[in-house]
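Missing here: one protein chain of the complex. Every other protein chain is in place.
In order of appearance the chains are A, B and C, and numbering begins at 1 in each one.
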Amino acid sequence: MAKHHVSTTINGDPAEFLCDTQQTLLDCLRDELQMTGSKEGCASGDCGACSVMLNGRLVCACLVLGVEADGATIDTIEGVAQGDELHPLQKHFLDEAALQCGVCTPGFIVAAKALLEENPDPTETEVRYWLAGNLCRCTGYDKIIRAVMNAAAEMRGA
Amino acid sequence: MGNEENVGKIIDYSGRQFKQIGTRVVRPDGVEKVTGKANFGADFKANGMIYARTVRSPHAHAKIKKINVDKALKLKGVKAVVTGADFPEIDVNDKAVGEVVVSYYDMAHNTIARDKVYYDGHVVAAVAATSADIAEQAARLIEVEYEVLKPVMTAEAALKKNAPVLHKHLFTQGVEPKPDKPSNLAARSQFKLGDIEAGFGQADVVVERTYTTQTVHQGYIEPHACVASITADGMVNVWCSSQGQFMVRAYVAKICGIEISKVKVTPAEIGGGFGGKTVIYLEPLAVALAKKAGRPVKMVMTRDEVLRATGPTSGGSARVKLGAKRDGTIVAGDMELTYEAGAYPGSPVMLGCMTGFAPYDIKNINAVGWDVVVNRPKAAAYRAPGAPVAAFAVESAVDELAEQLGMDPLELRLKNAAVEGTQAPYGVKFGPIGYKETLEAAKNSPQWKAPLGPNQGRGIASGFWFNIGGTSSAEVMVNEDGTVIVATGNPDIGGSRASMALMAAEVLGIPYERIKPLVADTESVPYSMLTGGSRVTFATGKAVIEAAQDAVNDLRRRAAKIWDVDLEQVEWQDGQAVCIESDKHKPLTIANIAAKADKTGGAISGKANINATGAGPGFGTHICDVEVDPETGHVTVLRYTAIQDVGKAIHPSYVEGQLQGGAVQGIGWALNEEYVYSDDGRLLNTGFLDYRIPVASDLPMIDTVLVEVPNPGHPFGVRGVGETPIVPPLAAVANAVSHAIGKRCADLPLSPVRLLSIIDGK
Amino acid sequence: MSFGGNVSEIQFATPQTVKEAVKCLAGAKGRAKVLAGGTDLLVQLRAGMVRPALIVDIKHIPELSAVKREDGGFRVGAAVSGAELGANKAFRKAWPGVLEGLELIGSTQIQGRASLGGNLCNGSPAADSVPGLIAAGATCKIAGPKGTREAKVEDVVAGPGKTTLKPGEFVVSFFLPKRPKHAGDAYLRMIPRTEMDIAVVGAAVSLEFDAKGVCTDARVSLGAVAPKALLVKAAGKALVGSKLDDDALEAMAAACRAACNPIDDKRGTIEYRTKVAGVLAKRAARIALERAQA
Partner (left out) sequence: MAKVVLPLEVARTFAAGETEHEFAARDVRELMRQLEQRFPGIRARLERGIAVAIDTEIYQDWFVEPIGPDSEVRFLPAIEGG
């Protein structure tokens, strides 16, 4: 059998790649499409560093097969900023120093963006539970939670 | 400032009002990291690159009888296989002499096993192929014949009379007479102050208890990763994430038997280390495979490999005995620590002995440490190595002592707090330190005064870390337009580029935004010691300050030339050269001077190669409030305050971040993190699902208080801050839980299962 | 694995109907695995625990991805994700406890994928959604080479990692019956953290009451205390006829403890699981009561 030919839409643009069945969407993004913004921390859905949107739902790209992306819509960290205009979440992560090593940051931003699209005015508890699948070992989460709350406020125009 | 002192001399910053230091600027590498563009260890690719996977031992302790790689080599796409036999043998006594004793023999054997495997996950072979999948399948085709030996999984088992001995060449160090037989007891260390017997003789109240902790992992989110390639003329290039590109270079050269000049290491962004990336694992394998295959080789660990075979830090037991007078004066402290080093000697037990009693002025101290090898992965450094376990025991004992004395635990600490001039347990007298100040801040914190509800408890604990200096280099290069590049040799693990740029900006007097900090490869800056020991902002920062001053002097020389005046007439003020004693010359900005660099002698730069001394010790005090579910043993952390003497916070947000992150790692250590092994020595929790680091919903906000008692050993008063914050939380949490349930919790982690059995009195 | 040759390839199929899926599975040359949300299968693939000859993605089959009303109850496709089912307000109102179980599986990210069918067929004794389904008296529709059949949820799992599904069979959908007026369910689990863990103990309770507040039907199911999720009939019996007073609850808890047959493992001890099973069942029953009264 030849590799699968996958046609998909990534960050609004058409994209195609070839993959084997066992390659995950994360493998395909990183190795076939050179989109390395999504990170692999565990390959078991436990750390959230590979968070992407698949057909509008937040998922771990390590738990999706690349071939499942055929005909799907995918949004990744690479599509969060518009050109050189950062998303409010990205700005607040910088202003709040919500990253130390930064390897979990892309996953947090993708996941937090999904939250704010669903719930523009989350409580601290809601933010913490929504982001419970995104592990950060550096910050103790404090500044991340603040950055998300501040970005939410800014986006609401508060 | 007089002219003469200003020439080629260190500028005195004491009492100076800072313009940029202490501001909360956006880190220079921030945009790259929030957009996913920053390149971490696994993000690098080379043309023609192939992929390698390892074969690891499923046994905790076994002899390797035979390795058959034939089937693997026959699989299409397989390019190379290496085993221990492909590496040069290293003398058993070959040790690095430097800041830490490093046994190259052990390191080489830990990288890839030779005749024996010592833990579940020990590498026995590695295979490179044209795809990761083929490499993985090929690894499964490598047949290893083992003679399985009985493992020793705990210090207790390792020290039993007829325990299997791991290493035939291991004779206990530090005991007299020298043993004539090898054993699993690697070393004994001891620190004494005063007369311990006499000390306890003065005591009215004595508390004594044994505390235990389990093996825990640093838990960085980024697995180890590297790419190695070899040029046609034998030059080795390694691209990897680590806590020190020069460390990787030295170790690769040694383990692979290559001259240092032939190895170039380019640092990737590092996705967390906490000490766990101060050693190497994959790089020599990738280099050997690249050499055999003639292609660049990429290796990335899985999380399972990270947990089974890297890190961790020692589990251990700590017996602590404290004696105090009725008025609360602690007169004697006795401590016996036993730490599991893992497969090779070198647990941080000695550092535990040196740090445990350090927050207190105790005249009579005896601290003995035992370093024991067991069939677990070799312990690597983890944030204040050795200190958290000792502090857990001592700070719990202080809490118990306060109960026995009927004293407030904070007041008891204040009464005995180490101050400038106090003799530390390792004998040295402290310079200016801010421990007492952290206790005062704790006393004044809103949390300390807040009421508690039913099933709730509050714990307080303190901690100490030495902080270190060491060799650091920096170059400050002034560009043609007056912007500046600051190159150093230390990976930026938590925002250090921002502090380097801030310190350079302060000295040069130009805006922070005009400075680009660079983490340079091993061929672009002189040697620097690794990022660790809370040393970068202190030591490399000191180098940056000196290099910036050197650049300022160069700029002044150029201005003097432009104006045709003596150097002494040129002062550097707010980023400009100013001609004193004459107002006919308009001040020259750095851009003005840079524009004329070609005419005044070529490129303008400054450099500093230093071995920084004068690292100021760090003390912290943490307060933790918990609520315990008495029916399930589940602990909820309700509130937490971390207070620390940070000397001078260069970038307060990132300093707070260190306190918060360290506190939370410590909370994880206290509550739910532990290695769980089967009886035959296989690690059972090899993923983040069952190795339970704290998640966002487990925690409250972590309040911080930065106490600033300047360190005289740094021009801006900086103390290292990264490690101290993980020292107090184990006891802060355990003391809080103990108060909530009314029973002393002496064994970590306080997982629901363990805690419920304590509550139910079993 | 054919050594001396190429690595074995994994085929991939995306059937559009149940019939096609049955055909795919029957025609597999070697082991076939059904892919729903993939949150277990992909982990096993990556860890090398399985290397099937064929993976059948059943999410393109409309029946597998739909939530429909049926006989006053609900028919839920086996591949419907937690996030999708959670968005169905009518379902949330009728079966909050079932949803609690499903929504406790993993993180928000996992919720975007994890399904009732996958959680059941993975065969874990600790599967969070299974006790709720059992307590609810849910059944599932199973398709296979010999047609379709309906089975009780508690009869699908045989033991850790094992199901009673015959070769070529797969779960198509779940049926949750109509709720009477005074009814409520709840699921609670014990985990060391607050999220992201596998249940050390799980307890689901589904209750029905008459107009006077007397319990007329009670089903109690426990997870992670035996080789598979248990329906503890004696626990249910202890509640029927009561108003969930303390004695009835304690009798129920005792029945739960008596039914436990757990193991000591990395996540918990026999003693812990047994004690906490009773604690959680009581707490879940109280929540179910509140919901029934609401």
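Here is the rule we go by: a contact is a pair of C-beta atoms (placed from the backbone, for glycine too) under 8 Å apart; a residue touches a chain by one contact, two chains touch by 3 or more.
Nothing here was measured: the structure is a model prediction, and the numbers come from that model.
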*Using the contact definition given at the top, list the shown chains touched by the missing chain.*
B
_Touch with the omitted chain, as defined above, among B:Trp370, B:Phe466, B:Tyr640 or B:Tyr691_ = B:Phe466
*Touching the absent chain in the whole complex: find that residue among B:Gly121, B:Gly219 or B:Gly533.*
B:Gly533
*Which one, B:Val34, B:Met350, B:Ile650 or B:Ala732, makes contact with the chain that was left out?*
B:Met350
*Which residue among B:Thr278, B:Thr438 or B:Ser473 touches the omitted chain?*
B:Thr278
_Take the complete complex as the reference. Which residues in chain B touch the chain that isn't displayed?_
95, 97-101, 173-174, 176, 188-192, 218, 273-276, 278, 348, 350-351, 354, 381-385, 426-431, 465-471, 532-535, 611, 613-615, 713, 722-723
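In this text, only the chains that are shown with their structure count from here on.
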*Once you count every C-beta pair in contact for both, which comes out on top, A-B or B-C?*
A-B
*Between chain A and chain B, what's the gap in Å when you average each chain's C-alpha atoms?*
29
*Give, as an integer number of Å, the spacing between the C-alpha centres of chain C and chain B.*
44
*Enumerate the residues of chain B that touch no fewer than two other chains.*
133, 302, 688-689, 694-695, 697
*Where in chain A do residues touch two or more other chains at once?*
20, 22, 43-44, 46, 129, 131-134
*Residues of chain B touching chain A in their complex?*
24, 26-27, 29-31, 33-40, 42-43, 45, 132-133, 218-223, 269-274, 300, 302-303, 493-495, 651, 653-654, 656-658, 660-665, 687-689, 693-697, 699, 701-702
_chain B residues touching chain C - in the complex, by the definition given at the top_ = 71, 74-77, 133-134, 136-137, 140-141, 302, 304, 631-634, 636, 671-672, 676, 684-685, 688-690, 692, 694-695, 697-698, 751-753, 756-757, 760, 762
*Name, in rising order, each residue of chain A that touches chain C in their complex.*
1, 4, 20-22, 24, 43-46, 48, 51, 54, 57-60, 62-65, 67-68, 111, 114-115, 129-134
